[in-house]
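Here the complex is missing one protein chain, while the rest keep their positions.
Showing chain A:
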Amino acid sequence: MSAKRTSRESLAKSATSQDSDSQKSRTPINLQSASTPPTGQRRSGSQIGSPLLKPGSGMSSAGNRDKAGSAVGKNASPAPAAKAAVKAEIAENIQYLPPGLHTIFISSTTQQSLQLRVDEDLTQESNLKLIGKDVLLDDIQTAGQASSFFEFQQQIQAYPENEIAIIYDYDYFYSQNFLICFDPKLKKFMEMPPVTLPLDEVTETEQYVPPVSKPWISLGSEKEIEEERLVLNRPLKRYKIKVPSRSSQQKPTFKDVDPDDKKKMFINIEPYEDKQFDLKKIELDIAIQAAPEFRENFSQTIWKYPKNQWTQYEPREYSEEEKMKYLADPKLINVVVNSYDLFKQALQQNIIHDPFYLDWTRLGGQLDGLGGPGDSHLKEYQSFTDIHNSKDKIVTCVQWHPTLRGIIAVSLAVRQGFDERSENLSRITTAPSLILIWSFVDPIQPKLFLEAPDDIQCFQFSPSEPHIIAGGCVNGQIVMWDIQQYEERIKNPRGDHRDKDLFIPGFEDETFFQTPHIRFCAVSSIEHSHAEPITDLQWIPDHFQITAQGLPTENLSMSCSQLMTCAFDSQVLIWETRAPRTGVKPSTKKEREVINPLGVPLTFKHLDLSWKPLLRVTLANAESGPDFAPRKFSIREQQGDRDVLNKEEKDLFEKKKDNRDSGQFVNPVDDALSKGQVPSKAKVLQNVDTFFYVGTETKFEDYHAYSLTAWYSSVVDGPVVALKRSPFFKDIVLVAGGWTFSLWREKVHSGALLHTSSMKEKVTDAEWSPTRSGVFFISKQNGSIDIWDVVDRTHAPSLTQSISSSSITYLSIKNISSKQQLLAAADSNGTLHILEVPWALRQPVNQEFQVVTSYFDRETERREFVKKRWDIREEEKREKERLAALKAGIAPAHNPSQEEIDIRMKNEYNEFIQFEYHILREMGLRDENEAPPVQQ
C-alpha cells in the first residue's frame, strides 16, 4: 500500500512541478501498474521535494492528501471542506492526462451489463478491462443519450481496433471513476507495460565510490595524546635475582645392598608375555602384478623379385680321338682287366643265388593292403529301390547296359502266384508293368520307365544296338522298346531332375524333371506268340543267324536281329526283328503322325501286333509222357565271340565287307534265305553248334535246333532256374534248380562233372564270374549268396554271405573296370543290391585257367571211367546172376553156346505146341487123328 501511495505522490508531484515530457509519459504507467516499485531516490526526492507541493495543494503532507483521496474514492468524505479542496485538485489533474485518454463515468447498471463492476470485476490492482467496440456501440444504441459512452460515440466508431481499453480510476484521481483509452499505442502499452525500472536501482546500488580522505583539522585532541605519552629520560636498569638450590650442591652417596636382604630395597620387575598383545599373523594379502615388457622391433627383409632364367647345357663328351687315346691308356686296360674278376664274382653270385630275393614279396602276388586278398567278402556298393514302383513287386530280371557304364535295368512283376494272377486277370490294373532303368549317379529316381503291356519275365538289351530292348511278357508276347531318343538322358551324369540351371526361374518345364515313361514300340502277335509266360529270352549273337530251315548261317549285317525265347508251352521260338523284304512300304511323315499318337519310335512298326516267329521248336517228348516246360535255355555261341567266323571264313567275310562298302546292297535276310542260289555269299556255318540246352521244370535237355530231343536227363530236383555257360569254357554248363546245382560238360552225358548235395535252401539263380574261371555265384531263397571256387574246394561253397532278408531272384555280374566288378542281386522285395566283388574273387590266381581246365578234364575222365565201370559192373552183375542160377541148378553148368540155346528154345517151343494141341483136342476143337505138329 505504501508503494502505491508513493506512486500517487510522485504523480501528484509531477502534476504540480510540471515535469518533463518523459515524466508525463510515465504517469499512466504508474496509474495502472501497481507492481512498479518506486525507487528510493524518488521516494527521498518526493520527501525532500514535499515542501514544493505546499503552494499548489495546500496540504501539509502527502499522507494527508492520500487520506483525503481515499475518502473521496469511497464517497465517504468526513470533511466537506477537504472534499472541495480535493475536487479542485482533481479537476486540475485532468489536464495532465495524455492525449487519447478520457475520463468517463460509468453507472453501476452499465458496469453490471459490461461486467465492469467496481471491486468485483475490476480492482485497484487489476484496473484494466478490454471491452468490445460493438458492445459499446450497442450500449449507445440502447441507452441513447443516457449511455455513459454517448459523448465518445464518434471516437468509438473511429477507433481502429476491435477492443477498447477501459481503466478503472480507483481513487477518482482524474475526477471520474473510469478512463477510456482511444489510442491503440497507449492501449498496447498498458497491456504489456515495460518493466525497466528495477534495472535503474540495480545499477545505482552497485556503483562503488572510493572514500576520499579529508584533510585533518586539529581540534585539540593531539594535545591530550601528547600528555598521555611516556618518554624515557634515563637508561633502564637491569637486575638478576637467583634463588640458591640445595640439592644441586649435595653429592649422591651409593652403597652396596644385598639382594637377599630382608628389607626389600628394590623392586624386581619380571618380564612377562602380555596376552593382550599376542597377535599372530595368519593371513597376508599380497598382490603382484606382472607387467609385460613392451618392446618394439623392426626388421627389414630383402625382396628378391622372381626372374625367369634358363640354362642350357650339354654333357661333356670325349671326341673319338680322345676316346682312342684313353682306351690305349695302359692304366685303363689294367683297370678293366682287373675289374673283371670282381664283376664276374658279382654277376655269377646274382645268377647262382640272389641274396636279395624276398620270398614274402613273391607270395600271393601284389598285396594291396586293405581290401587285398585277405578281404574276400562282397561289399554293398549301392542299392536301388523305387518308392512308388518297387512296392510289393519282385524283380524278375536284371540287365546291365552293354555299353554305358553304371546303367542297369530292372524288370518288376507283381508278386502273385499263378492262381492269384488268373483271379486278377479280369481286373484292370492302373499301374503299368515297368522296367526301371537306373543310373549309379542317382539312386533315388530311375532314369527311365519302360512300359509293358504285361509283367515282364525276362528282357535283354540288344548287344549290338544297346538302345533296343526286347522283353518277354507273362502273357507270352514279345515286347520291343527303342530308347534311342533318351540315350542322352541316360548318359547325363547329373540327375536330370536337379538340373534346374537349364531353365529360367518360373519357366521350368515340369515334365522335364519327371522320369519319362516310354511305351513299347512293338509287341508280337498274340496268336503266334507263346501261350504261356515267357521264361527266357536271348538275342542270338550277331555273327550268325538261323534260317527258317534251322540252319545257322553267317550274319552279314553283323548286328543282332534275332531273338530266341522259350516258354512254358514247351516251345522255343526264334524271331526275326528285321522287316521282311516284301514289308510294308515306308509310310509318309503324315501317316506316321497319324498312326503314331503316342510318340513311339517307329523302329519296329512293321512288327507291331503282326510279328510271327521265324522258327518254332516244339519240345515234344520222345517217349509218351508229360510235355516239357522249358524254363531256361543256353546256346553255345556267345556275343562277341567270332571264333567260328575267324576259323572258317575270315577271308570270305572280309570280301563281303568290301562288297558292301562298294555300295552293293545286300539284304542279309535274302542272302540267308536264298543261300542255295548264292552259296558264296552266305555260307552255312558248319562250326556253329546248333545244339542248345533247355532247362525245364524237371529235366535238362540237349536239343538240336529244328530237331528232336537229342538227349535229356533229370539232373536237379526242381525246376531249372539257371542254365549258364562258363565264359571261359564254352562246353561247361552250370545248371541250377531245386535245391542243387551241377556242372555239366557238353557231350558228356553220363553224369555231371560236379554235383552238389541238396542244400537247405532253394537255389534261385546262378552266375559265373567273368574273370575267374573257377568261381561262380549261387543265390538262394533265404537271401544269401554262395560263392563257389573250384580251385579252393568243390565240396562246399568257399563263402556264404547274406545279402537280403528276402529271397534273391536274379543275379547279374558286370566287369566295370580292371579294378571293379559289380554283382547285381535283385530280391523279391523289388530292391536291387549292387555288390562289389572283392579282389580275391575278381583277380584270377596264378594259373587258374590251367588249374580249372585240368580239373574239368579230370572230372571228364572220371565220368568216362565211371561209364566204363558201369559197363564192367553190368557185365559183372550178369555174370553174378548167371553164377547164382548155376548154383541153383537151373542153368547148365557150362556156358551154353548159341546152338545149344537154339535147341533148347526149340524144345521149349515144341513142348508148348504139344501142350496146346492136347488142350484143343480135349475141347474137341481138333481132330484126334491129326498128328501133333512138331517142328523139327
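What we mean here is this: contacts are C-beta pairs under 8 Å (C-beta built on N, C-alpha and C of every residue); 3 or more make two chains touch, one makes a residue touch a chain; residues count from 1.
What we mean here is this: contacts and distances are computed from a predicted model.
K.L.:
Using the UniProt record as the reference, specify the protein name of the hidden chain from among "Dynein light chain roadblock", "Mitochondrial tRNA translation optimization 1", "Proteasome subunit beta" or "GPI-anchor transamidase".
P.N.:
Of the names offered in "Dynein light chain roadblock", "Mitochondrial tRNA translation optimization 1", "Proteasome subunit beta" or "GPI-anchor transamidase", the one UniProt assigns to the missing chain is "Dynein light chain roadblock".
K.L.:
Out of A:192, A:219, A:302 or A:351, which touches the unshown chain?
P.N.:
A:351
K.L.:
Tell me which residue among A:150, A:318 or A:870 touches the hidden chain in the full complex.
P.N.:
A:318
K.L.:
Which residue, A:157, A:339, A:618 or A:914, contacts the hidden chain when the whole complex is considered?
P.N.:
That would be A:339, which touches the missing chain.
K.L.:
By the contact criterion defined above, which parts of chain A meet the unshown chain? Give residue numbers in ascending order.
P.N.:
Contact residues on chain A toward the absent chain are 315-318, 323, 326-340, 342-344, 346-348, 350-351, 354, 356-357, 361-362.
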